[in-house]
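Dumping the structure here so I can ask a few things about it.
All protein chains but one are shown at their positions in the complex.
As written, the chain order gives the labels A, B and C, with residue 1 at the start of each chain.
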Amino acid sequence: MSVRLIAKSLELARGGRTLFRDLSFTAEQGSFVEIRGPNGAGKTSLLRALAGFLRLSAGVLRFEGAEEPFLTLHFLGHQNGLKGAASADAHVRYWAGLFGGAGGGVLERVGLARAKDLPARVLSQGQARRLALARLVTARRPVWLLDEPAAALDGNGRGLLAELIADHCNTGGLAFAAVHEPLGVASSLTVSLGGG
Amino acid sequence: MIEGGWAYVYAAYAVTGLALAGAALVVALRARHWAKQARKLDTTANRPNPGPASNP
Amino acid sequence: MNPFLATFRRDFALHWAGGGVLAPLGYFLGATLLVPLAMGPERTLLAAAGPPLIWIAAALAVLATLERVFQADLEDGSLDQMLLSPAPLEALVLAKGAALWIAVGVPIVLAGAPAAVALQAPPERVAAIVASLGLGLAAFIGAGLVGAAVTAGVKRGGVLIALIVVPFFAPPIIFGSAVASGDDIDAALSVLAGCALGAVALGPIAAAAALRLQAE
Partner (left out) sequence: MISYLANPARFMALSAWAAPLCAVIAAILFAAGAPWGLFYSPAEQFQGETVRIMYVHVPAAWWSLGIYAFMGGASLVSLVWRHALADIAARAAAPIGAVFAGVCLVTGSIWGAPTWGTWWEWDGRLTSMLVLFVIYLGYIALWAAIEDEERAGKLAAILCLAGLINLPIIKFSVDWWSTLHQPASVFRAGGSSIAPAMMGPLLTMAGAYLFLFGALALSNMRASIQRRRVERSRMEGGA
């Protein structure tokens, strides 16, 4: 399923302040888009608008090749979306049910196989972020919206992240990432916000 | 027939008068305060005086 | 496993974690204990007025569990994931409500039997009281979901939820207490069932609308 995301003159105002205006871009299938900009420039808001959580003040957003946009994307925010009392394995089973995926071999993929039965609260920051990354591969969804995905990841954690994104894009996926420094994946498009 | 009704009647009217007048007073004061702030904002906005902006 | 069951299983498990149902259940029994302490141990007085007061204890116990139903999901980012599920958010909210009803509601309902007897309810009425508590708890939770959703973003919103939801508790308490005090039990039970169905049907819709706003 090939997905193309077309954005025309997007505009967003929060609490009377305009975060961005006349933002247009087209993201082709298989591309990795970096979203850059200083803190408070609206990177997170843009990602949440792409995810459909946030209503744009103006502009047109079109997911070509997907009937229901929110069914075609994964969202990785600042928080990991983890429940401290639930084990890593329980999280994967829950996400498999929630998104409708198989969820097999996912923990191995992100290097958390040994921590399978540990409750999420005992995981380190890096391990927790890896578990959140596991959600991206639990159910196959063409569009990834990643908000500073490398946060709290150590060296080989970043390696894993780059690998996941590269695999995703090579197999026809599309990924957006709000970043402060490059992730080690060639980006075919850069959207920069808050230049002012 | 209830005797001495007038005491109750005056009590009820007094309470109503107090409550409604009190509410009106609070609303009027609040409206006046923010009208003044808005006016002050307009004067400093379209008359950019060199002096420091008078923050309330 | 579909999203509804997945959410139900997860919330049900989370209710049992960390001491689980001990706190709400203990609170229910503690609140019931306050009744004779307040009214005196005199049995005839208790028999006349005691049983309906179980409903105050049940309402308090439910109110105590509502604050974290959605606040936790909003804070840890789980709400965003629920919005991306194929199942409508209303269904997932219903699943969370059902998990709360079974994990917390049912134990309180069962504890209602000894509590009713303790408050001098006639033994033959205890079954009706337990049935009414089951329906009443569903009505409380249905309404409580709305209160929990609109205050999810408020820190220490527990007291605010209580204030917001108390008016919605009036009908279930009226008809539930009528059953407890033995006034035409069948009529009261049927209307109580109506309240419960209404709350379970409408609560999740309003709560989901509020949660979508919280996620903005």
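One rule holds in what follows: contacts are C-beta pairs under 8 Å (C-beta built on N, C-alpha and C of every residue); 3 or more make two chains touch, one makes a residue touch a chain.
For clarity, every value in this text was computed on a predicted model and none was experimentally measured.
Contacts of the undisplayed chain with the visible chains, over the whole complex, involve A, B, C.
If you put the hidden chain back, the residue from C:4, C:140 or C:175 that touches it is C:175.
Listed for chain C, the residues touching the missing chain in the whole complex are 143, 146, 150-151, 153-154, 157, 160, 163-168, 170-171, 174-175, 178, 183, 191, 195, 198, 202, 206, 209-210, 213-214, 216. Across the interface with the omitted chain, chain B contributes residues 1-6, 8-9, 11-13, 15-16, 19-20, 23-24, 27-28, 30-31, 33-35, 37-38, 40-41, 44-45, 53-56.
Although one chain is not drawn, its touching partners on chain A can still be listed: residues 15-17.
Keep this in mind: only the chains that are shown with their structure count from here on.
Taking the mean of the C-alpha atoms as each chain's centre, chain A and chain B sit 51 Å apart. Those residues of chain C that touch chain A in the complex are listed here as 1-3, 5-7, 9-10, 13-14, 17-18, 72, 75-78, 80-87, 215-216.
Touching chain C in their complex are the following residues of chain A: 48, 51-55, 70-71, 73-75, 77-83, 85-86, 90, 93-100, 135.
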